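Only one protein chain is missing; all other protein chains are in place.
All chains are identified by letter, namely A, B and C, in their written order; residue positions are counted from 1 within each chain.
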Amino acid sequence: MSTEIIAIGGYEEVGKNMSAVKVGKDIVIFDMGIHLDRLHIHEDTYIEKMHSLDLIERGVIPDDTLMKDVDGKVKAIVFTHGHLDHIGAVAKLAHRYDAPLIATPYTMALIERTIKGERKFKFDNPLQVLNSGEKCQISPEITLEFVHTTHSIPQTVTPVLHTSEGVIVYSNDFKFDNHQTISPPPDYQRFRELGEKGVLAAIIDATRAAEPDQVKTHSEKIARIVLEDIMEQPLKEDDGIIITTFASHIERIQAICNIASKSNRQLLLLGRSMERYCSLAENMGLLKIPENASVYGSPKAINRALARANEKRSDFVLVTTGHQGEPDALLPRIANDKTLFEVQKGDNIIISAPIIPNPLNKANRNLMERRLKGKGARIFTNAHVSGHAGREDHRDFLRMLQPQHLIPSHGNLGMLTAYAELAEEEGYRLGHNIHLLRNGQAQVFNKEKK
Amino acid sequence: MSTEIIAIGGYEEVGKNMSAVKVGKDIVIFDMGIHLDRLHIHEDTYIEKMHSLDLIERGVIPDDTLMKDVDGKVKAIVFTHGHLDHIGAVAKLAHRYDAPLIATPYTMALIERTIKGERKFKFDNPLQVLNSGEKCQISPEITLEFVHTTHSIPQTVTPVLHTSEGVIVYSNDFKFDNHQTISPPPDYQRFRELGEKGVLAAIIDATRAAEPDQVKTHSEKIARIVLEDIMEQPLKEDDGIIITTFASHIERIQAICNIASKSNRQLLLLGRSMERYCSLAENMGLLKIPENASVYGSPKAINRALARANEKRSDFVLVTTGHQGEPDALLPRIANDKTLFEVQKGDNIIISAPIIPNPLNKANRNLMERRLKGKGARIFTNAHVSGHAGREDHRDFLRMLQPQHLIPSHGNLGMLTAYAELAEEEGYRLGHNIHLLRNGQAQVFNKEKK
Amino acid sequence: MSTEIIAIGGYEEVGKNMSAVKVGKDIVIFDMGIHLDRLHIHEDTYIEKMHSLDLIERGVIPDDTLMKDVDGKVKAIVFTHGHLDHIGAVAKLAHRYDAPLIATPYTMALIERTIKGERKFKFDNPLQVLNSGEKCQISPEITLEFVHTTHSIPQTVTPVLHTSEGVIVYSNDFKFDNHQTISPPPDYQRFRELGEKGVLAAIIDATRAAEPDQVKTHSEKIARIVLEDIMEQPLKEDDGIIITTFASHIERIQAICNIASKSNRQLLLLGRSMERYCSLAENMGLLKIPENASVYGSPKAINRALARANEKRSDFVLVTTGHQGEPDALLPRIANDKTLFEVQKGDNIIISAPIIPNPLNKANRNLMERRLKGKGARIFTNAHVSGHAGREDHRDFLRMLQPQHLIPSHGNLGMLTAYAELAEEEGYRLGHNIHLLRNGQAQVFNKEKK
Partner (left out) sequence: MSTEIIAIGGYEEVGKNMSAVKVGKDIVIFDMGIHLDRLHIHEDTYIEKMHSLDLIERGVIPDDTLMKDVDGKVKAIVFTHGHLDHIGAVAKLAHRYDAPLIATPYTMALIERTIKGERKFKFDNPLQVLNSGEKCQISPEITLEFVHTTHSIPQTVTPVLHTSEGVIVYSNDFKFDNHQTISPPPDYQRFRELGEKGVLAAIIDATRAAEPDQVKTHSEKIARIVLEDIMEQPLKEDDGIIITTFASHIERIQAICNIASKSNRQLLLLGRSMERYCSLAENMGLLKIPENASVYGSPKAINRALARANEKRSDFVLVTTGHQGEPDALLPRIANDKTLFEVQKGDNIIISAPIIPNPLNKANRNLMERRLKGKGARIFTNAHVSGHAGREDHRDFLRMLQPQHLIPSHGNLGMLTAYAELAEEEGYRLGHNIHLLRNGQAQVFNKEKK
């Protein structure tokens, strides 16, 4: 019996992640994400209403058409966490597989939201919640385990398949953060046990492997300290404070809530996706929104809230969408005078997000920042830490997990090969036990006879 | 009697150039340009219909309101060449001065075009043509001389003021190119003579001074060789050829014409500004367009031409606007399927222009190139040489001209100070005889008594 | 009566800081530093034995020869902190002035060490200790105050001159760190009081002003967290641990001591300058070295310690000099097999310092790291935070201090002008109340008559 790892998406880009693992005839799919970058190439891409084949052609979702030629049966579709590059294509692709979706509770709640918004396809796959630390039998040959890890969204897991052919680890995405407040540290102990038991192959998030610094990724604790140091003085003064960050980054939003609640200001969480992620997280007990805070997602409610904030800005802290300067998001609209909030001298804009590096984001951010500064606002950038493992985290992970074979993923070729070079420093060898796959390619492992 | 150099625009940016020189009570203004970058900050900026004060507030044109406090009379408004950052604000600003406009013939023809498009202001300044190598008396105290130089548009001059207080040189913009076909080499001999006679002050184009390489700017001869090497093979084959370059760069367009006319293909020069600059240049005998070439500027004519080219692309060479990927220009519209020409596998796109470095251009170019490549086109970039002096050209110029005082211009602070450091290597000293001016500041030279 | 600020050194480079303030006929000198970079240009530069005029010619120490033409009398030479670019030229220059040296206790102890090493000049200036928060009368016209600030060496102060002509602040160097363990936060309250009282001029450390990020500099607290996260695992294992950092960075070394003392390992602080700075700091009660730690500075003692460590590396944590890879320092010598410690697979090298950006350091660090990795060591880089204010710290400082005039210093022209642009965002204007000085230039302030 052989094991096969099939690279469907995310092996040539940061985005539209999807992989399949086939053991004998049983197949497990991991993740079904979208690639936001590709949306901008064609001006007429409306995801909700489009057919999956059109979206595949435009490179927006993974090209899973190859799966029809794979001799096997999909037994489960497993999701690691709730970011769109991991769950965003679920409504376009999952209905074609007669298999349950498996995810942690928060991830599953986000998947349900995505499915609800779909306008093209019907959907009736079973939804099966699995908590981190738990296992479930997927087929006679395969048991799935969710090992707890950390990332920039709650309830991220590293799924592990225990099969008759060996253990397969799908570690997409992760960072090693020992100081988050919502999530405990990663389950290093379990990774070490798996390593001792023996891991056949690991698929690993190589997103930051090409960054040359030999570092461990900064903990969220550092983002908290930075935000505290930045917010301390403005909170005491009468000036406006607007913070923008990833709506899905509940850990970060919690930190902002906690800092703001030391003042007398009211917190306003504003924006469609801000409402979506925060309400869910609050309902599930992950996010504790302060008593006098409000979350608004509808345009009308947002505008009313902004009008109030505009009257007495010293009474509020605004948390908005729009950290990339994307023209339709809230902060860029504020910057462009399209709301009732007028930015003025003394306002503090804290951008708790990096520029996701592509030319369009750079242009949008530049335009937004110039507009904000033109009105007299003060801007703080880079109040942020990454959610992806740094080179030295990867080295630690390899030493814990000791997989026989490595398949770098979640990146373009430069990132995957940078990971390969790192792994070669740890004794692996590209072309021997490090396998570079392109989207659509597969790696087969045949059990060695003894 | 004192001499004063007043920095009006272009001392904090590459754009909206305008300077004034005052000798006694007589004032000469140099250039009235616009700053294209600033147009994008406000979405509702329509130059033709706007008042100069609004454009000044938005940073689009030079703020010349300070001139009303200057005790003197403007005797002439002098233009160095026809680029928009030197003549683009003429229709907004010149009518307020009771003074003639002076320029070389091609520059003057472009000025007249600009004035004709104006919708807000009336205009009746006298227009006075002066050829390079000629002088004219501007006031009892001031004689203007046009010294021939080279740049990326024909008939560029370095104006020199001979005054009772000394010689003032306004060298904005220039490169030293000994191998252009339309223009002879710069008049080095005259620059040396002026240097020997004695120059009080020079205002100098520092645009490329911050580039670290110790080089002379490449000649247009090099662009010709590169274009020939690139075009040679495609011209022999049946594939499409589209070249995009600056519409005002007549020297470059001449080179493209010459190369294309060695084949049997018909040349189509397409785009509104392509038509504007090339027709004028042809009428004035500067540009020799091949017999079977056509120039189209109106949307209808362009589309008809593109439809013809689309039917048999091997019969044509297209030269279009849109080298920065700006969405409304022709090549980006072709890339975006908004014309009758369908880009297809085998088409060769030659971009004979750099990316003018700002985030918006980078995003636009990236989007255009991805779209073109997505359709199968092959792209050649960087088939270009700069029109601005390199560090070693500047050094040569300083050694020829030996001005007592230097005023770097045509750049942001980084560029001006990089020029200052270069000049310090040649024995000048910032704060002593190198003067950094910000827009709106002036430098006064009092004649030393003997 | 007029006030004059004279830029002697450090206005064209990061290094050899020296400034003078003249009020009437009374002069106060600030700092006398060296420029380490320039040492490498001539291969035969031996500081201790060379004459100041030779060192001046080679650009290694400030050119104070201009001071003999200044009409006034030096009343005091004041030092801000103990880094070599602020005190390193004291033995070459101070003896020529009949004036006391004034510094905080730790800075003064380091000055005494420097003087003791001098081989060329005799020295008998009085040494006067002044604590932060204290004042002393320097002349009838001038009172000196030491305002407490934070940097990357203990007992850094911002000297303030209270004069009949106004208040002058010399803020060279500083960061705003609220979380150091040895030093309390900067005395913001006093800066605000000075701002309200009125500050005539401030000389300000512009070293990091050219970094584009709109950030406050990270606190040492962040370095502590990063070091803890990196050291935690290796401390538990049997592998070697070598940390290299600035010998003068007592705060950082204290953090390392504290983390290491949670394990059973013995700490070895090794290297000539490590011994110099740490012993002094320990004697003065600034550094608490753990009980079982040892500090060795002599080659023989270092080698004996290394031999012991080599026998059982799991018993030790080594802290060494050599973070820039400079060939004669300890870590590069270890890397190059010139000591008794053999680097081997499993060793952890933690570089708690940036690469000070010049080509020689980059080459040395690259060579050292390749050698260490070639032996199997694991390297952690960038376990560091800066000691200089970021752009947003500068903005805060300007808003607190509100000086009438600004003189950026401690940087090359690019850094000084980047600071000027930042200050322009805060309402200042280059050439009006921001003054760019080159080494050897002066800025005069004449009291305005009412």
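To be clear about the criterion, a residue touches a chain if its C-beta (ideal position, glycine included) is under 8 Å from a C-beta of that chain, and two chains touch if they have at least 3 such contacts.
Small disclaimer: the values here were computed from a predicted structure and weren't measured.
Chemist: Using the touch definition up top, pick the residue from B:D98, B:D229 or B:E342 that touches the left-out chain.
Modeler: In the complete complex, the chain left out is touched by residue B:D229.
Chemist: Touch as defined at the start, partner being the missing chain; which of B:T80, B:S219 or B:T417 qualifies?
Modeler: From the options B:T80, B:S219 or B:T417, the contact with the absent chain belongs to B:S219.
Chemist: Would you mind spotting which of C:K25, C:H40 or C:K262 touches the chain that isn't drawn?
Modeler: C:H40
Chemist: Name, in rising order, the residues on subunit A that touch the hidden chain in the full complex.
Modeler: Counting over the whole complex, subunit A touches the hidden chain at residues 413-414, 417, 420-421, 429-432, 436-438, 441.
Chemist: Applying the definition given at the start, please give the residues of subunit C touching the unseen chain.
Modeler: Touch with the absent chain occurs at residues 40-41, 43, 336, 358-360, 362-367, 370-371, 374.
Chemist: Just checking the interface: what residues of subunit B touch the absent partner chain?
Modeler: Where subunit B meets the chain not shown: residues 178-179, 213-216, 218-219, 221-222, 225-226, 229-230, 233, 373, 378-383, 392, 395-396, 425.
The criterion applied here is as follows: only the chains that are shown with their structure count from here on.
Chemist: Can you tell me which chain pair comes out on top for contact count?
Modeler: Result of the pairwise contact count: A-C comes out on top.
Chemist: Return the chain whose centre of C-alpha atoms lies at maximal distance from the corresponding centre of subunit C.
Modeler: Relative to subunit C, the chain whose C-alpha centre sits farthest away is B.
Chemist: Report the inter-centroid distance (CA atoms only) between subunit A and subunit B in whole Å.
Modeler: Centres of subunit A and subunit B (C-alpha means) sit 47 Å apart.
Chemist: When the C-alpha atoms of subunit A and subunit C are each averaged to a single point, how far apart are the two points in Å?
Modeler: Subunit A and subunit C have C-alpha centres separated by 41 Å.
Chemist: If you look at subunit C, which of its residues touch at least two other chains?
Modeler: Subunit C, residues with two or more chain partners: not present.
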